[in-house]
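Below is one structure; the comments refer to it alone.
What you see is the complex with one protein chain gone and the rest in place.
Naming follows writing order (A, B and C), and every chain is counted from residue 1.
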Amino acid sequence: MRNIRVAFGPVVANDDVSFAVEPGEIHALLGENGAGKTTLMRALAGLIQPQAGSIEIGGQPVTIDGPLEARRLGIGMVHQHFMLVPTLTVAENIALGLKEVRTWFPRLDQLADEIDALGARYGLAVDARALAGELSVASQQRVEIVKALYRGAKILVLDEPTAVLTPQEAAALFPVLRALAAAGTAIVFISHKLNEVMAVTDRITVLRRGKVAGSLRTAETEPREIARMMVGGEVTLPQLEGMPVAGRPLLEVDRLGLTDARGVRRLEGVSLSVGAGEIVAVAGVDGNGQQELAEAIVGLQRPDTGRVLIDGVEMTHRPVAERIAAGLAHIPEDRHRTAIFEKLSVTDNAVAEEAGRPRFARWGLRRQGETRAFAAQLVADYDVRLGSVEQAIGSLSGGNQQKVVLGRALSRDPRLVVAVQPTRGLDIGATAFLQSQLLKRRAAGAAVLLISTELDEVLALADRIVVLFKGQVTGVVARADFSVEKLGLLMAGRTA
Amino acid sequence: MSESASAAAIGFARRWLLPRSVLSGMLCVLAAFAIGALLIAAIGRDPVLAYLSLFEASLGSTNGLAETAIRTVPLAFCGIGIALAFRAGVFNVGAEGQLFIGGVAAAWMGLQLGGQPQWLVLPAMALAAAVAGAGWSAIAGVLKLKFRADELITTIMLNYIAIYFVGYLLHGPLQDPGSPLARTARLAAEARLPMLLEGTRLHAGLLLVVVVAIVAQVFLWRSVAGFRLRAVGHNARAAENTGMNVKAALWTGFLICGALSGLAGFSEVAGVQRRMIENLSPGFGYTAIIVALLGQTNPLGVLAAAVLFAALQIGSTTMESAAGVPSALTTVIQALVVLLLIGQNALPRLFRRRAVTGS
Amino acid sequence: KIAMILPGPITDNDWNSVGYNGLEAAGKALGAEVAYVENVTDADAERLLRDFAERGYKLIFAHSFSFGDAALNAAEDFPDTTFMAGTAAELAPNLGTYSNPDYQGAYLAGMLAAGTSKTGSVGWVGGMPAPNMLANLHAYEAGAKEVKPEIKVLHTFIGSWFDPPKAKEAAIAQVEQGADVLSAQGVGVIDAAITKKVFALGAMTDQNHLGPEAVLTSVTWDLGPLVTAVGQAVIDGTWKSENWSYGVAANSVGLADFHGLDKNVDPAVLKAVEDKIAAIKAGTFEVPLDTSEVQ
Partner (left out) sequence: MEWLADPVLAGFIAASVRLSIPILLAALGGMFAEKSGVLNIGLEGMMLIGCFTGFITVHFSGNLWLGAGVAVLIGAIAGLGLAFYAVTLRSNQVVVGIAFNLLMLGVSAYFFRLAFGSGTASPRITPFAPIDFGPLGQIPILGPLLFQHDPLTYLSLALVLGGWLVMQRSTIGLSIKAVGEHPEAAETLGLDPIAIRYAAVAVSGALAGLGGAFLSISATGVFLDNMTAGRGYIALAILILGRRHPFGVLVAALLFGAAEALQLRAQLLPSGVPLQFLIMLPYVLTIVVLAVSATRSGAPAALGQPYEKGGG
């Protein structure tokens, strides 16, 4: 790709970007949120047309005017947000749009066998007959890769494939990528996790604000240098310091049990407590009940056994509003679904929790001036980059949306913070900022429950770690006893 | 686009008051009329005469304006109710049935209180209508919140049921004694809305609906409850997570729509018919859905759209009587106006997109 | 200038067609300018009456029993205009009423039905339980019972004025319950009679063309004489506010041609019907008018 330029109205997402990847090579494409990585790759996949520049494949200049043409040229893309139809089976998902599959009575069984065989070849275990929507995130990821391969991808683009994977799952993906590369596939690997980039890629290209900031061999560089190239300055991730000052327990969870709408038992006898001035992390492989635990504490799901106490007051069946009044703040995992109102303004989002407080309302009417001033302050304090606070929050980049959510939660000095995967998909700068904010809350005497699948994050920030496996606590480890091996065993369900 | 009140007001002004968009809106209406003119000429009638009578009957005379205003009242009541429900994410299309239930409740109350002073009777009737309409809507609410039954469907079914139920009441317990007709007895003078304009049928329901529109506008854009209503409509899960009472907002959507549609029934009974009749509404509740959405689910916008529709409906029936244009054709012209108006709203957006993403 | 507002489509071969035809006939007979609006709802009625009055129509017909209030209100404000409302309860100096005497014909139809039926059951299908429909039904039943006291008269209201498929199904249900002659107060019933090979009695206009083998005869109602007479009276200044009734006696209501199907009717009954018509005309028999609710 040479001199590519893509602009969305006034926003120039790619400006004179040149980028090349060779067969058998794993090439990292890095950059902060909004640097233009996804846009560049969407142009390659024929989903958008660049306004300028040219693309060559195997030395031949080509015009990629649509996804079909991209596929013909052997380009396959695994999107940042999965492109699977949840109500169809894996095989049906892969069959979609394939000319080779008969129109009437498609040979789905035969296709499924072929998929299984292909998966086996590269160590990508997928169940071709399962419904895509019922698969774990990691399996969906594998399905996406198989889908691209089945369609004959010679150039495979993976947009933040590990953002939603556990370390183990991510680690399991790497041999697959290597095997593919060894078979001659050219791979573009987009990630915000520098350790992964160091571990698996051959070359690195860094984008900054839509332009190429540099391109180098992985072997000849180190994370610090890459990070500098990405943000144009120094960043260091914060680290927990000082001994816990754990005061009285602000959150107590007592033998919580929960069955979901489909009748699956999600939590069983989970107990934990978080004291003032303490960060307790809940570690575990994704889907072991973390989300349910968080939602039961916050009040989005009703547990059927056990109790939740906030600052000593029983809240098990109280509405969310009461918990917020008692000092709870929640940074949910799924931002779009649970935290923000995409079409409402940044201002409205910023005060959503407190719109009815006397500070923001009088006689049931909202106080516009106060509200806007508050939003402006929040935007300044949390370094949210935007045009105006009256902009719809959905038009902000993911990282900036997350900052508004964080600001909304933390600006009212909560005594208890429940943060679920708060740094997922964020770049280093944003991650550092967010983590330092959590530490600040701890220092201010709040209780923080950090639910994360990122072991690095958990190890760096937690005073104590509670490990969940299949909805049960398999162990509690104090900071002095932290070790990756130990946690790994607990996360695999083996009580030490 | 911002969603705050002032910005909404600007948006409203831009949509309805600024010359450019009014101009293009007028162009749409004109285009619809041009097509209509061809059809009118095709059956050998005079389009010019037809349109003159349309204008004269709806906007060109005091009486025409009054009639347009009268028709605006039920359309705007239902339309605002529907708009607020839609804002909460409640797809309540049951205004028609709620209107009938409200009308019969108002008439019943008016007959019960015969002889009491007007200041007591009218509010009591309005209250009865609002409560009854809201109660009817609440059936759909319970079905949705307790049984997860899609309100789009249940409200359509409830419309049929309401109309037949009212039919039963008017043929049975509430029938005008001594009359074979399916209607209640005539309301006493105290139970009728005061007239606003000598020589016309214009009644005080108009004032009520204008007040309601303004209150609804303030409620939606300036009040905390209105904010929560909109938030729930945008993303119920996020609303719950931020401590809002989602069920309360959904209930608000159901009940406001029912209450306002009930008031539409009240104003028709107390202002126009002076009793409850079997065919109280010629589909006001359905037309109001179009009105609500053409008005961008913005109470004042809905009011404006209701005026447009009222004028169109009033004018087009006169076109039939004065110029011999069959009512079928006037229906066609109404539909064309709607289709061209929504087309006009969408087309520029489409071209703008093309211009940006096109290579 | 004569105008009329009608509650339904003038193409319905029924109530509204009768009104429209009467208006046209009077227009021709008197050389008057006529205008009409069809599909008028109760909500629009008063406005359109006023509208016509304002535009100088001197005689305005409100052709529905449900337009009575509207006519009353309009009459109050336009004292120089003459209004005629179909079966109105209250009159005003310039508001008269005209009744729908087709129940008189229904009585005859009931007699014929009973005289034709072999099963001892006859049917009647109507739209909504409005007074004229109830009057029609009760007269039909009385007529049938006069001929055969033990006869069963089945009736169904389909719950809307215009829904031919539903009316047809209602009629079929009656045939399955034994009815073999059907009174068709709505489009669709004749279709059922054709399908089920039973007889139907048309209404309002001669509906034999809809089922030459099935439509025994039709109870016709011609509004022309009435509209013409009222118009003439208005022109002459002799018009009085009263109940104008043009029924069997005035030849406005009658039976259409049998188109050769009268061979299916018991001759004694045919004779009885003729006698009955004569009796009505002579004033020695009055068809009972009963508009009470059924069930």
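In the analysis below, a contact is a pair of C-beta atoms (placed from the backbone, for glycine too) under 8 Å apart; a residue touches a chain by one contact, two chains touch by 3 or more.
Please read all numbers here as calculations on a predicted model, not as lab measurements.
One chain is not depicted; across the entire complex it touches A, B, C.
Of the candidate positions B:157, B:188, B:218 or B:248, contact with the hidden chain is made by B:157.
Interface note for the absent chain: among A:45, A:73, A:213 or A:230, the touching residue is A:45. Within the complete assembly, C:191 is the residue of C:69, C:102 or C:191 that touches the hidden chain. The residue from B:31, B:65, B:124 or B:149 that touches the chain not shown here is B:149. In the full complex, chain C makes contact with the omitted chain through residues 9-13, 17, 20-21, 39, 129, 154-160, 162-166, 168-170, 172-174, 176-177, 187-188, 191, 205, 209-211, 294-295.
The chain not displayed touches chain A at residues 42, 45, 47-48, 66-68, 71, 77, 79, 82-88, 92-93, 95-98, 101-106.
Listed here are the chain B residues that touch the chain not shown: 39, 42-43, 91, 93, 143, 147-150, 152-154, 156-158, 160-161, 164-165, 167-168, 171-172, 286, 289-290, 293-294, 326-336, 338-339, 342-343, 345-347, 349-350, 353, 357.
In this text, only the chains that are shown with their structure count from here on.
Taking the mean of each chain's C-alpha atoms, the chain whose centre lies closest to the overall C-alpha mean is B. Farthest chain from chain B (centres taken as the mean of C-alpha atoms): A.
Distance between chain A and chain C, defined via averaged C-alpha coordinates, is recorded as 75 Å. Each chain gets one centre point, the mean of its Cα atoms, and the points for chain B and chain C are 35 Å apart. Rounded to whole angstrom units, the spacing between the C-alpha centres of chain A and chain B is 46. Shown for chain C are the residues in touch with two or more other chains, of which there are none. On chain B, the positions that touch chain A within their shared complex are 1-7, 218, 222-225, 227-228, 230-231, 234-235, 237-245, 356-359. Across the complex, chain C meets chain B through its residues 3, 5, 35-44, 46-48, 50-52, 54-55, 65-66, 68-69, 73, 77, 89, 128-131, 134, 159, 291-293. Chain B meets chain C in the complex at residues 57, 63, 67, 70, 164, 167, 171-172, 179-183, 186, 199, 201, 268, 272-275, 277-282, 284, 314, 317-318, 320-322, 324, 326-327.
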